[in-house]
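Every protein chain except one is present and positioned as in the full complex.
Showing chain A:
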Amino acid sequence: MRVKNSSLLKAGALAAVATLALAGCAGGGDAASDDSKSDATLTVWVDADRAPVLKDAAADFTAESGVKVKLVQKDFAKIQDEFIAQVPSGKGPDITIGAHDWLGNFVTNGVAQPIELGDKAADFEDVAIQAMSYEGKTYGLPYAIENIALLRNTALAPEAPTDYNDMVADGTAAGTEFPFLVQVGPESDPYHLYPFQTSFGAPVFGTNDDGSYNPEDLQIGANTEFATWLGEQGAAGLLNTTVTGDIAKEKFNSGASPYFLTGPWNVGDAQEAGIDVAVDPIPSAGGEVAQPFVGVQGFFVSAKSKNTLAANEFLTNFIGTEEVQTALFEKGQRPPALSAAFEKAASDPIVAAFGEVGANGVPQPSIPQMGKVWQFWGVTEAAIIDGGDPVSLWEKMTADIQAAIAE
């Protein structure tokens, strides 16, 4: 009895396994036939803020071309590494959102392919196209430009400063805790201090004729005036390595300083804190124009995309339109990269002022050699601000960077 029972059950189990196995096969078969159908699907990686805007553009695109668009929401900070890891495996998207300074890494890893904007390239701001170019080829469709500028609390300082000393004088006269604020932090913040550095005529890299950076022309050590200036500001207490981004923001929002060198991302909170904010050009410390780094956001096409035509079409003729660029601007408040959309957005004086500063800026280098610069740059600045010998530290840094690049 007992033995019979269990052999029956065994037979039943076998049957069940066989059924499940067959079901598995059937499922697999369905999936395979889905793939072989001709209707293409564009997979687009996008961050949560941009997704709703792209949804509308994607619906228009599907209606017009019959190509489905699948939007996949991703954490922006993780996109760069995931895109590089997933494209070679064939699982990556056709298009991803991204920042232009990832481009060098994308190209070195062979995960992005050039796109052809054709004559549309002229419709975008120059700095945006320049940022999206690598070794003479355009790799991305830009949609927004981002850079820092000087925020001014109009209640404490009615006039825009003419230069750095003027700003410090006005700030001191205002009698607040800080004459001006900029985030520095324990390992400094070369990004936020870069406009002051360029005003002394010492950019990081020299440029080629086409405006791209030349990694063999390291100019950061061209002169040590900026380093000396950093040391003076540190000694005077105007730059301080204990002022982190959070502290600087909180102090400005509580009215502890008339000036704050920062980006558009801090404007909203300052206004909410009840501060009447004006945006001014960055005052020059060394006499030349203070050029901040400009970051450009855009979309890249995967090197292994099976839908390159659809991807190009979607980017140039749907994302690259004034309507979508304006919608993206309204969502993120970052000046649009398309000139027509930018002019429309510039009716807001704050956007216009940031845009004006950005137009004078330089794209943040996307060449891989930039990584070697960052690792020495901030620490050296911090050491100088904290009272180290400016000239010898700066020269040491230049030599270290040169050695690291040559490696």
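Keep this in mind: contacts are C-beta pairs under 8 Å (C-beta built on N, C-alpha and C of every residue); 3 or more make two chains touch, one makes a residue touch a chain; residues count from 1.
In this text, contacts and distances are computed from a predicted model.
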### Message
According to UniProt, what is the chain that's been left out of this complex called? Choose from "NADH-quinone oxidoreductase subunit D", "Maltose/maltodextrin transport system permease protein", "Rhodanese-like domain-containing protein" or "histidine kinase".
### Response
"Maltose/maltodextrin transport system permease protein"
### Message
Touch as defined at the start, partner being the missing chain; which of A:T172, A:Q219, A:T316 or A:N360 qualifies?
### Response
A:T316
### Summary
By the document's definition of touch, the residue of A:N153, A:Q183 or A:T380 touching the omitted chain is A:T380
### Query
Residue-wise, where is chain A in contact with the chain that is not depicted?
2, 5-6, 9-10, 12-13, 16-17, 20-21, 23-25, 27-28, 32, 38-40, 65-67, 80-81, 84-85, 87-88, 101-102, 104-105, 107-111, 113-116, 118-119, 135-137, 186-187, 240-244, 246-247, 303-304, 306-310, 312-313, 316-317, 368, 370-376, 379-380, 382-384, 386, 388, 393, 396-397, 399-400, 403
